[in-house]
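All protein chains but one are shown at their positions in the complex.
Coming up: chain A.
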Amino acid sequence: MSVEAEILRFSKSQSTKSNLYTTVAKTHLGEVAAVVISILISYGRLTAKDISQRSKIQLKLVKLTLVSLIQLNCIYYWHDKTSNNVYYSFNERGILMLLHSGEIIVHIKNKFGEEAAELTQHLIEFGNIKIEDYLINFKDEESKYKRESIITTLFTQKWLIGVSKVDFNPIEDLWMTVYEEVLRNTPRSTTMSEAKRIAEVKEEAKQKLSKLIENSRDVKQHIVIKDGLKRMNPSTIIRFNLDRFEKHLRTRCFVDFSRFKIGVLSSMVYEAALTAIEDNSPDMRHFFLEVTGLLNDPDERREFTNSIENKLVDDKKITFTLKDVLKYLPKEVDLRNSILSHNFLKPNPISKKRVNSDSEDQAPKKIKLEPDSEGQIQSPEEHTMEFEDFQRNIDVDNSNAQSLGLINQHLKLLASNSSVKFVVETTPGVYMVPFTEIVKNLKRHYYDTLVKYTLGADSLRVLRCLKACKIADEKTLANSVLLKEKAVRNTLFNLINLNIIEIQEVPRSADRAASKTFFLFRHKESNAYSFLRNSLLFSMAELSQNIIDFKSENKILLEKCEREDVKGHEDELLLESELKLLKNLKAREILNIGKINRLKSMFEVFGVL
């Protein structure tokens, strides 16, 4: 086995991330790139010479690969001034972009049209492009102008960002440089303790780093106003903003979640609301959270994320009004008669009269329930409901398909769900989205649903009971979930096997005799989720590997199809059996990609959000 193949084989056992990333790199970028990435994941950071030595690949080839990988944002570089070495380290964003590429292009196509999708595809293919270099390809002025305006639109909506030098540097190194500089410039003094000095330096360095990064993100430097028109600075280098796409993924997950918890129409209202604030919604990643040792305490981290969200609420960046929702709500959505208030005043003719006089086009409707599936079992209430009528809510204007009253009612439904608060009404008519809180609940529900579909309803019952009890033994669980003890024991075994729950041993004698010990169970979210995340990554890599494998099995046929003389004349030059095989291969590839995408959509919840 060659050294390259050996290295790729090791990446499988190294970590699930390394496995997936190398497989993706191998399919999209080729074997050498995969080897370089695999080595950088295992060793952290290396010089080009080190990489060449460890991979037994020629230095020249390594350097060539590194350049294109840097261009594709798969690798960071850092020029160390003291040793005058250039170090390279792995940047997962580039690979993630490749993983999401299909969906990104489809989304941009649906939202901004064909040309924007084409531009996005080029950006993903090339990594970073200078605007003037891109526009040079278009000869006639009109299409050039059109492309420019597309770039401006995408840029102002943050789908594209300007690239600066710091984007290619690892954040840890940037932090250390800034920190050391501030430390050097802060003299020791007798009136200040060392701990206080370090804390102050840390605070100042944080501000300095924020400033450095924010300056590079500043939109204004990339936009020039020419003849009263906002235009992009032609020398700006742009790239696709994966962070912005991740925000869209979050919106999508939230909408799915609300659709499942509240209903289709409410989820459409929610989607409109989320779209209205998507541009300004809090980032999923923050460089402070990525630097090791900056925010250690989980409480501190939580506080930091909350503070970002609170600031956005205070600045009215992620709040919205009913009119904002109306603006983004598709015109086809018809909310009429979706909010019905139940009138239980049936025996009282006076109140009925009042109801009739209050609403104009009132059509009292007799409700007849369908025969109960339980046979003779019918509730007395269900019988009386035959005579009850539904009254349209008086406060809601039902004549308009998208009246503000109806939108408000749907937002209220979203705000009043007992398990998840999808929106929070800050002041009457003004709502905000509590992102961090929803993400937490979304993960929980997602996980529960997954347990239900993979391990069965009993497992879900036991798991949710365990969550409610925090910690419990087998007997307590069996009593609360009304299942046979044997069934509970089997379920617990399955749950433990998949690291969904943990065992706590409680010894009852001094010698910790196993016969006397009894066991408690508990569910710990962080461990369970990280296990799931790894499983998802691993399965995705396995599926990608499947594609690589069956393609290499049929290498001869596939190479034949790629030949210039065969291309386009497959029907004439290939045997019938070959055509059939080719068709099967294509179908298998599509099936596997479909599966990868499903896993990816789960990974979005546990890995991205």
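One rule holds for everything that comes next: a contact is a pair of C-beta atoms (placed from the backbone, for glycine too) under 8 Å apart; a residue touches a chain by one contact, two chains touch by 3 or more; residues count from 1.
By definition in this document, contacts and distances are computed from a predicted model.
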{"item": "Omitted chain, identified by the protein name its UniProt record gives, among \"Beta-hexosaminidase\", \"DNA-directed RNA polymerase III subunit RPC6\", \"Phosphatidylinositol glycan anchor biosynthesis class F\" or \"S-adenosyl-L-methionine-dependent methyltransferase\"", "value": "\"DNA-directed RNA polymerase III subunit RPC6\""}
{"item": "Touch with the omitted chain, as defined above, among A:R93, A:K202, A:R231 or A:K412", "value": "A:K412"}
{"item": "Residue in contact with the excluded chain [from A:I308, A:L498 or A:V608]", "value": "A:L498"}
{"item": "Given A:S307, A:T454 or A:T517, the one touching the chain that is not displayed", "value": "A:T454"}
{"item": "Option from A:A195, A:I225 or A:A468 whose C-beta touches the chain left out", "value": "A:A468"}
{"item": "Chain A residues touching the omitted chain (full complex)", "value": "16, 252, 256-257, 259-266, 268, 330, 332-342, 344, 363, 365, 367-370, 372-374, 377-382, 385, 390, 393, 396, 409, 412-413, 415-416, 418-419, 446, 448-450, 452-454, 457, 460-462, 464-465, 468, 480-484, 487, 497-498, 534-535, 538-539, 542-543, 546, 550, 588, 591-592, 595, 597-598, 601-602"}
